[in-house]
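Below you will find the structure I want to go over with you.
Excluded from the complex is one protein chain; the other protein chains are retained at their positions.
Up next is chain A:
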Amino acid sequence: MLPLAGLLIRAPWTTLPQRLTEPGVLAALRLSLLTATLATVVCLLLGVPLAWLLARARFPGRRLVRALVTVPLVLPPVVGGVALLLVFGRRGLVGGWLDATFGFSLPFTTTGVVVAEAFVAMPFLVISVEGALRGADPRFEEAAATLGASRWTAFRRVTLPLIGPGVAAGAVLCWARALGEFGATITFAGNFPGRTQTMPLAVYLALEQDLDAAIVLSLVLLVVSVVILAGLRDRWLGTS
């Protein structure tokens, strides 16, 4: 909490309104919120099935897959960014093919930011959802199956509501991590205002020149994320 107080004490309150209305601030904030949300959606789409596999399915190498899922947590984000470049870059394994076939390249695009954030934030979702799945009793699914529900229906109508709070908590964690993402983003997606410059990147570059501007940007990011997280908590987690 103390560093937070430091930010509040040192904030340039007198020039705050004028600094807040600078066009760059809003663009970076909008981009941050957009990419973090999209990254969370990507993580949900890929992460929930993956968590289900890890919790319910038995296949050889499951332990290894589980360990690999947590790799982005261990990896310094900058290394993650380089790894993404080596795969999705113009000379990368997949990126080279994408570029040659479709003339499409991920680095330095907003999509690239989403990819970088999803890469770093995914483990938070997978781990929470897997935990929730393990806590949920599989007999409910079996009961649904005996009543004639297909696997998908059972998952959608029985399992998903059971693990709802776990998924929500995972998504919130995932969103928060994506919002604060710096290293992988600046390495993989670069830094260009309005396109790939998210709030953490804007803060870092503002720090190069003007400490006050950096503090204002950090405060904005902080306030917005606390408001959103508090709101989500009441709505999703408080009721269950």
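In this text, contacts are C-beta pairs under 8 Å (C-beta built on N, C-alpha and C of every residue); 3 or more make two chains touch, one makes a residue touch a chain; residues count from 1.
Criterion: contacts and distances are computed from a predicted model.
Chemist: So one subunit is absent here. Using its UniProt record, which name fits best from "Amino acid/amide ABC transporter membrane protein 2, HAAT family", "PepSY domain-containing protein", "Molybdate-binding protein" or "Ion-translocating oxidoreductase complex subunit D"?
Modeler: Missing chain, UniProt protein name: "Molybdate-binding protein".
Chemist: One chain is left out of this view; which of A:G47, A:P72, A:G89 or A:G166 touches it in the full complex?
Modeler: Residue touching the chain left out of view: A:G89.
Chemist: From the listed residues A:G47, A:P107 or A:P123, report the one that touches the chain absent from this view.
Modeler: Residue touching the absent chain, from the options given: A:P107.
Chemist: Please pick, from A:A51, A:V115, A:I163 or A:A206, the residue that touches the omitted chain in the full complex.
Modeler: Reading the full complex, the residue touching the unseen chain is A:A206.
Chemist: Which of these, A:A55, A:A171 or A:I186, touches the one chain of the complex that we don't see?
Modeler: Only one listed residue reaches the unshown chain, and that is A:I186.
Chemist: What residue numbers in chain A mark contact with the hidden partner chain?
Modeler: Touch set of chain A with respect to the missing chain: 82, 85-86, 89-91, 107-108, 186, 189-193, 196-197, 204-209, 211.
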